[in-house]
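Heads up, one of the protein chains got dropped from this complex, but the rest are sitting where they should.
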Amino acid sequence: MYLRIKQTVFSVIQPAEKGNVASKIFDVFIMGLIFVSIASVFIMTFDISRETTGFLNGLERASIIVFTAEYLLRIWTANLLYPELSPVRARLKYVTSGMAVIDLVAILPFYLPMFLPIDLVGLRAIRLVRLLRVFKLNRYSEALVSIGEVFKKKYREILVSVFFVLILLVIASLLIYYAEHDAQPDKFPNAFSGLWWAVATLTTVGYGDIYPITAIGRLLGAVIAIMGIGMVAVPTSILSSGFMELLEKKTAAPGNDGDKEKPTYCPHCGKKL
Amino acid sequence: MYLRIKQTVFSVIQPAEKGNVASKIFDVFIMGLIFVSIASVFIMTFDISRETTGFLNGLERASIIVFTAEYLLRIWTANLLYPELSPVRARLKYVTSGMAVIDLVAILPFYLPMFLPIDLVGLRAIRLVRLLRVFKLNRYSEALVSIGEVFKKKYREILVSVFFVLILLVIASLLIYYAEHDAQPDKFPNAFSGLWWAVATLTTVGYGDIYPITAIGRLLGAVIAIMGIGMVAVPTSILSSGFMELLEKKTAAPGNDGDKEKPTYCPHCGKKL
Amino acid sequence: MYLRIKQTVFSVIQPAEKGNVASKIFDVFIMGLIFVSIASVFIMTFDISRETTGFLNGLERASIIVFTAEYLLRIWTANLLYPELSPVRARLKYVTSGMAVIDLVAILPFYLPMFLPIDLVGLRAIRLVRLLRVFKLNRYSEALVSIGEVFKKKYREILVSVFFVLILLVIASLLIYYAEHDAQPDKFPNAFSGLWWAVATLTTVGYGDIYPITAIGRLLGAVIAIMGIGMVAVPTSILSSGFMELLEKKTAAPGNDGDKEKPTYCPHCGKKL
Partner (left out) sequence: MYLRIKQTVFSVIQPAEKGNVASKIFDVFIMGLIFVSIASVFIMTFDISRETTGFLNGLERASIIVFTAEYLLRIWTANLLYPELSPVRARLKYVTSGMAVIDLVAILPFYLPMFLPIDLVGLRAIRLVRLLRVFKLNRYSEALVSIGEVFKKKYREILVSVFFVLILLVIASLLIYYAEHDAQPDKFPNAFSGLWWAVATLTTVGYGDIYPITAIGRLLGAVIAIMGIGMVAVPTSILSSGFMELLEKKTAAPGNDGDKEKPTYCPHCGKKL
């Protein structure tokens, strides 16, 4: 009897399989609560009345209770998730998994002020990480996994590009500082302002709060801005070749045309089984 | 006799086949009227004289009459478009098709004020959707269809990217709000301003109306701006691989080199028959 | 004797073949003059002394004489360029070719004021087109031709994208006008300002001279800005697949690995012979 309840609870809190209506309702309810919770953080930054604040705080408390219950239920049923492990080890493994840590981090800020004098508003931002759970959605996991695979395959090239960009940023920030400091001491008081300018220019954002006015500064700006194009071109090309590689592998493998024999992914971490 | 007139009308209002001069003239006339109608909406936003306004209103009325007549003729000849259906069903099918809905939406705003007290100027914007009809142009339909195919094939990956971007936007907007609210309460009064800043930064538009000034805000801005590069790189790579996939399929299929055996597309919805 | 001089002149004014020193010197001289001429147009926009202006005008006159002589010599030797045509037809063909028209347009503005009261400064800008001649440079012609081939192959898809973008711009400009006109009548006085904003946003330039301030305008701005990413992604993907197609064709053709059997290009138009 106890085992049967546990198994039912487990099948409900897991991402819904086809036909399991209760699990589907649970999933939608939790996701809805996540959206409501984030919307509430958003609304609280507006100049709202006392009543609205009170209502949102109540909502907050209610959702925390639900999330806490969900977290505890997941720990309780963890041994069904990893049947090959002993109950204690299964729970330990679950608690230390990425998704469980996110769940804990999302509810902890509420309980901490009971023990510690912590600013609630600031910590509430941490609840945003809960949004990551939305990726557990079954529907698009295949697409996500293929994007993730490309990133994993090309992370070295991407890392090298990012590293190169950082070096370029530091060099550009110091050069622009030396070029513009005398002409605009208020805009370029130190190299940090130069770094901010370099980021805005190299990414082609160009806010326009700081920009060079001397001839040499503008020449430097032109070079950095044109290099910014390369900064888009290189990672795009790397990812492009990654997607093509994936595509060729798929078409090369016989009887695996992406729709029929789809691999199963772990409902908890999204990794291939 | 009645049927012959109907058939002639039908062949004229359909996109012109090679050699059908009357149909070609009709197509050009309707397209010209669409452009004139849009230009008139454009010109009306300027500070123009009473005479010009009167002239444009007259033009507007005339074009509405033409568009209404066209719409009715299309309904009348709908049974020739779907000869396999009964006349009533053919018309119902046509009326509910995308293009017919656009046609109706484009003329409705003119008739509504006769019955309802609606602001004409605001609704006139809806007439813009008529522009979509330009895509019925036969000439480039093949190119459009191949772009459309790529989007259709990759919509899952694109949806996932868009979803990821939305989450990133919400997180960034809340973080920047917490970072900058105290330093610039007038620029970042609430998280909505943060969202606006996040959109402008992540898309690398960078208007410069709102930007971080604190060290932590600028660091966050730098991270978001650099992520913005990834935001361009990922969909570009996805579409790239989609175009390559299409290309390989085309070259793989024998005797189908894109020019000789071109497939027929529905003249109404642009879909492959 | 006359023919020999003509042949020598012809070989000199043609792009230098390997070993022809006189022709090489002529090429470098003409190219140098083009750069000097453009630099002079550039410098003349600065606040310069009377002497400098006089010197630049003299330089201008001298270069015009050289360019005129070059143009006449090219017409004179045109029958050697098209030996299969009659002398008159050869010259007519040359005079109407793209490069010859550019040459004429580049020297005409100088002679026009002799007969017509035309503003010299304004027309001098036309001389800029002479810069296009630099593309006749032999060295990189192969790379240019391959880029050109991709554009030629994909011009339909590119045209469709550009057309789609124009429609998007017009729709966006009208929508933003209706959304922002009442809030900022000075920034959005008419739909043309909306169009300017739409261009700056969709291309992610974002000058920051005009931007939405209302909630609905910002929402519209966010959608347009995110669409701007697609605007980069689509043509990039199209060109990417074009380059890949070219690459596959090259590697598929046996014994044609790009370096050994390079095709000959016409020295005048750069087209494949």
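For reference, chains read A, B and C in written order, and residue numbers begin at 1 within each chain.
Note that a contact is a pair of C-beta atoms (placed from the backbone, for glycine too) under 8 Å apart; a residue touches a chain by one contact, two chains touch by 3 or more.
Every value quoted in this text rests on a predicted model; they were computed, and no experiment measured them.
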{"item": "Hidden-chain contact residue, picked from the options C:150, C:171, C:191 or C:220", "value": "C:150"}
{"item": "Interface residues of chain B (partner: the chain not displayed)", "value": "204-208, 236, 240"}
{"item": "Missing-chain contacts mapped onto chain C", "value": "38, 41-42, 45-47, 121-122, 125, 128, 131-132, 134, 140, 142-144, 146-147, 150, 162, 165, 192, 195-196, 199-200, 203-209, 231-232, 235-236, 239-240, 242-244, 246-247, 251"}
{"item": "Chain A residues touching the omitted chain (full complex)", "value": "156-157, 159-161, 163, 167, 170-171, 173-175, 177-178, 181, 189-192, 194, 200-201, 204-208, 211, 215, 218, 221-222, 225-226, 228-230, 232-234, 236-238, 240-241, 244-245, 248"}
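Rule of thumb we're sticking to: only the chains that are shown with their structure count from here on.
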{"item": "Chain B onto chain C, rotation angle from CA fit, given as a multiple of 5 degrees", "value": "90"}
{"item": "Centroid distance [mean C-alpha coordinates] between chain C and chain A, Å", "value": "45"}
{"item": "Junction residues of chain C - those touching two or more other chains", "value": "204-208, 236, 240"}
